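Take a look at this one; I'll ask things after.
Yeah, one chain of the complex is gone here, protein chain that is, but the others are all in their spots.
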Amino acid sequence: MIEHLTHLALPLLILLPLTSAALAFALGPGRGASLVIASSALQLLLALLLAATIGSAGPSHHAAGGWGAPLGIDLVADGLAAAMLLLTQGVALALFVFARGYFHQDSQDADHWAPAGRYFWPLASFLVAGMNALYLSEDIFNLYVTLELVGLAAVGLVASGGGATQTAAALRYLFAAILGSGAYLLGVALLYGSYGSVSIAALTPAIAASAPAVTTVALVAALLMVTGLLIKSALFPFHFWLPPAHGGSPAPVSALLSALVVKASIYLVLRLWLGPLQPLLAPFAWLPAILGASAILWGSWQAIRAERLKLLVAYSTVAQLGYLFIALPLAAASTTGVAPVAIVTLQAVAHGLAKAAMFAAAGIILHATGRDRVSDVAGIAERLPLTLFTFALAGVSLMGLPPSGGFLAKWLLIDLALAQGQWWLVAVIIAGGLLAAVYIFRVLRQAFLNLPEAEIEAEHQKARVVPRSAEWAAFALAASSILLGIFGGVPLLQLVGGSV
Amino acid sequence: MTTGLLFALTGVVLFAAGAAALLLVDHLLRRVLAFNIMGSGACLVLVGLAQRNGVPDPVPQAMVLTGIVVAVAATGLALALIRRLHAQTGATTLPRDGADND
Amino acid sequence: MTFNELLPLLVLCSSLLPGLAIFILPERQHRLRTGLNLFGAVAKIVLVSMLLVGVQAGESYGFRHAVAPGLELVFKADALGLLFITLSTVLWLFTTLYAIGYLEDAPHRSRFFGFFSLCVTATIGIAMAGNLFTFFVFYELLTLATFPLVAHRGTPDAKQGATVYLAYTLAGGAALLTGIVWLESLTHHTGFTHGGFVAGLLPGNESTLVAIFVLLIAGVGVKAAIVPLHGWLPKAMVAPAPVSALLHAVAVVKAGAFGVVRIVYEVFGIDTAQALGLLTPLAAIAAFTIIWGSVFALFQDKLKKRLAYSTISQVSYIVLGTALFGPIGTIGGLVHLVHQGVMKSTLFFAAGNYAETLGIHKVSEMNGVGRRMPATTIAFSLAALGMMGAPLTAGAISKAWLGDGASAAGMGWAVWVLTASSLLNAAYFLPILWRAWFRPPPSSWPEEHIARRGLLETHGLLLAPPLLTAALALVFGLLPEDVASPLTWARMIAEREYGLVTP
Amino acid sequence: MKRFAVSAAALGFAFWLISALLNLPATLIDLRPLLAEAIPKSGVAHPVTAVLLNTRGYDTLLEIAVLLVALIGVLIAVPPGNPALSERPATADDAMVPALARLVAPLAVFFAIYVLWAGAHRPGGAFQAAAILAAALVLLHLAGLTAAWSAPTLRLRIGLIAGFLIFLAIAAAPLLGGMLLQYPPALVGTLILVIESGLTISLALVLAGLFLLLADRGGVR
Partner (left out) sequence: MTSALAFDLLLAALLLLSAWQAMRTPHLGRALLAFVVFGLLMALAWARLDAPDIALAEAAVGAGLSGVLLFDAWRAIRNKPDSGKNAGDEA
């Protein structure tokens, strides 16, 4: 029974969210929350099952249509994919519970003319389906379709904010996404033209063995694909679209995008770079690392300067994504100890949990105060202690302070960099942590400020209460990002480390 | 030179021109044209290169059909958003970089 | 899991779990919160006593938990750790009692006591850390848990103080992190070992080891408030008095000093450190800090600030003792770790009493306060005399051992530093005592909050803790050779763990 | 400056790639023989349709999801009750247009059915048929015979997703004993026809929706 379920886990992780998305759409605007949440819980169970199986029995395969690559499309889940699937289902489930409370509150607000939650459920469910499909696909053209599914769903979610800035942000995001997937598609076309297949399993040996005449084209293809994906990953300097899109959306959307969506394309960069494209791209590994380091410094600096709370959190994403790239040159050199990819995955998971919690907390704070400046959070420690605690816990993970998952990842990254004598990376990682502390404590110390009595009264008058379920869902995410550092490191690193 | 290779090369030029235009052009409708042209270029390369020996290859042809549907989807969404932005602000271009940040 | 593994965990949990429970408690659940606090504090004392008995009998306690392949959280309760654990545990109980009285009817008590318990947990974690990784985890946790306490009052001053505190401690944490990971990448071993574990690297890695030593000491030196890393301490005095008493007189600064001891003795080893020429500069910096803090204390009119500078000076006694090559200085440093903690919390309790009862914040307002609040002032006087190193006080014992240690180590100049410091101590404490006892009281106090009720000059819960700690300091001074005294324990540590032969 | 840099980069890229492509040898893997072998088992005779709905049917499944997502995105961009975007359709001035539309629409339906059916053997198929139907719907609207959609009703919503749900169901059913989309050999032709029929209707509605949801009759014609 369990064995059969594991066999089904791969396709079901795609079919379930697709079905619930379609049904949620049929149910009509603003409806379908329970359906999507139930499906999401089921998916989480499947992902857990999958991770457990992979941990003991190795990667899991599923040949769609029964043809098998290269004619058909294969689905493959290894430890890395399983970890990302687990992250996606877990964060999505918590955020969906959060979103139900958040949008429920929204819909009672009469002067909010465009309730952002009208089409949240089908779109979010399509988004999760797209990401799951992306993590499982072993076919570079199929990956293109999943990228488009994720990209368009994310653009739709950004636009759901309804305001002019959100529409502009959605358009900016759309054009960036299309440019990125366009470059990726041309890369796929060139690889197919060079090798006659779009299956990663077939391409990997073919690229490794290819003649010089082929490799020029293949190199262009590889650079195109990676550049396209980096645009979608918002790696500095391609980050221009991210802050408005993530900073301006409704809180559940920002959280989904920052915690999960950018990770999908980064996952693909890693998977392709360290997989089939490795022979072509090996000399370029320092480039993403330098960009990642710049992202850490630039994003942190922008976050320190940001006036708006959610923009601060969005720039923090720009910075934190940098950590996922700086390990790329380290991954090439073989090292004893923990596999570099596993460390990057740990960082991705820690950031996903923490950032989802932080955006959710920021959303609750904005909801309660009705204002969005960092200076407006004064007095929050008194009014929303749980949410502030959530924000702080998430911040601890982002700063890389113990005992969080972010800390563990940072420790291992520094260890890795030192082992290879890359002192400049150590400096960047340490500096990034300190800069993160500056922007996060900017918020926290403001939150502890007392408000004059009169203002407290006025705040209570206009306060909009966010349901407790939303607050607790956000807290659960933040707490997980901390617990990850204590209990999640060993299983996660073993799951991923064994696979790549 | 075969038909396939010729159109693959045409596709490369179309892609480069479309991508450059996507980056350079301000008017939103023209950006939609640009990314469609860019996508068409990529599709031409996909089929043309696969058929550079003159024999039709149904696999990339089917992929291109998928690609066209995706392009239509993106076009429809982009146009809807453009019209919405215009209805809200009267603008037909995006605000300058970063202007919509704050 | 055996009992010997479980016990350290229980000691940690006895403050962690009540702390977490208190966070969730609604503000108005006053009795339940007090109950939880006291239960935790008493339970911890009971558990720590069990540890004490066991360790004296030669049992070893500890457990480990892997957070990543090759990376472990290691807890152990050795004699040195227990010295610090016992100090923190006893003072936690007193401070909790004090804080319950101090914060009566104040807002945000759930938050306060929650973070307070977390701080104690972090301190215990530091004391029990069995390797540098664990030490770092709890060291940073302590930073995080104290931040809300410093910012607690929610005034712009508190915000600024908290910011300065963070800037210093996080930067120190970064230095510590770099040093630890660097060291680990060289040795693949971070477990504290008596005699150190870096000696194997010695021929060839001298400059690297010196750099790592500087990073590590700079990291812990921030919390130990070694000049020039001391700037946060006076600013952080905006925190409520119980916080100053436990955290800034004991937990935080002692965590730093304790870190110095661990690093010198159990990472580098005193012989290796001496061979690398690291001890003399460290002693010099400590001596400089001792004088610097005392001089600055002279010019402070705010009572808590004067105490803060005094802390800066006194904590470096411990560092100085550690940096003295030889057993006598070591014992002096270790015993001062306890003595200074007991005396300095007495002083902060008393200062809090003056502020809370009469609104006195400045030395210049203390005229005749001894007549209005005799009990508090007696406690204050005892502790102040101890700080000066007056005969028959705990402070005299520390200073005697430190002085002997300096002579034995051939650092005669350090004796002069100690003497100068004692004179300076007298110069900034004696005027206070004179004002308090011999100047006439003013016609009215700045802001009298609590009226005298019979024998009680202030709230009972505010009065008891300083009297208890003062009594403890007195006992330590009068019965230094007793079985349960810090001195005996410090000698045991020096003999058993560092193999030093003590006189 | 930016203009020059981007243009130069694009030009350089094109030259680099073209020069590399001119020397590209033949590929080692060729899927054509493999596909030729698979055609008899695929349930359709036309190779492109076989790839689209059988060997790479999974792509198509996700592609329909992309279209639905775009449609939802359009719905988001057209909030209900926004007067600027959903006005009453103006009747055409010219009576010729409606008459033409009335004539063309049934023909289009007929032609679409043919294209759909032909797809099994020769060029054509669900998407092309749907595009024809959608064009007919748009024409009917332009002729003033059908209204622009403001917000889709339940019936319309079901129509929009029915094809996708049918596809999903047929894709998932084989999981009971085999792989995703692994049609039972006996039914493969029929199942593909069912999928294509469902998709034709839904895709036609989706494609038409991209236009009809936005159709704005407020301006001067």
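Think of it as A, B, C and D in the order they're written, each chain with its own count starting at 1.
Following the convention adopted for this analysis, contacts are C-beta pairs under 8 Å (C-beta built on N, C-alpha and C of every residue); 3 or more make two chains touch, one makes a residue touch a chain.
Predicted model only: the values in this text are computed from it and were never measured.
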For the chain not depicted, the shown chains it touches: B, D
From D:G124, D:G159, D:P174 or D:G198, residue that would touch the chain that is not displayed: D:G124
Interface with the undisplayed chain - residues on chain D: 48-49, 115, 122-125, 127-128, 131-132, 134-135, 138, 207, 210-211, 214-216, 218-220
Touch residues of chain B, complete complex, unshown partner: 1, 3-4, 6-7, 9-10, 13-14, 17-18, 21, 24-30, 32-34, 36-37, 40, 43-44, 47-48, 51, 56, 61-62, 64-65, 68-69, 71-72, 75-76, 79, 82-83, 86-87, 89-93
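Note that only the chains that are shown with their structure count from here on.
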Distance from the mean Cα position of chain B to that of chain A, given in whole angstrom: 26
Whole-Å separation of chain centres (CA-atom averages), chain B against chain D: 17
Between chain C and chain B, distance of the C-alpha-averaged centres to the nearest whole Å: 67
Residues of chain C whose C-beta touches two or more other chains: none
Shared interface positions of chain B, touching two or more other chains: 8, 19, 23, 49, 52, 63, 66, 70, 73-74, 77, 81, 84
Category of the chain touch graph - line, ring, star, complete, other: other
Pairs of chains found to touch, sorted by chain label: A-B, A-C, A-D, B-D
Complex contact set, residues of chain A against chain C: 337-338, 381-382, 385, 389, 396, 401-403, 407-408, 411-412, 414-415, 418-419, 426, 430, 433-434, 437, 441, 444-446, 448-450, 485-487, 489-490, 493-494, 497
Parts of chain C lying in touch with chain A, wherever the complex brings them together: 23, 65-71, 73, 107-108, 110-111, 133, 136-138, 140-141, 143-144, 147-148, 151-156, 158-159, 162-163, 166, 170-171, 173-174, 177-178, 181-182, 184-185
Sites on chain A touched by chain D in the complex: 8, 11-12, 15, 18-19, 21-23, 25-26, 28-29, 62-67, 70-73, 75, 113-114, 118-119, 122-123, 126, 129-130, 133, 141-142, 145-146, 148-149, 152-153, 155-156, 159-160, 162, 167, 190, 193-197, 202, 206, 211, 213-214, 216-217, 220
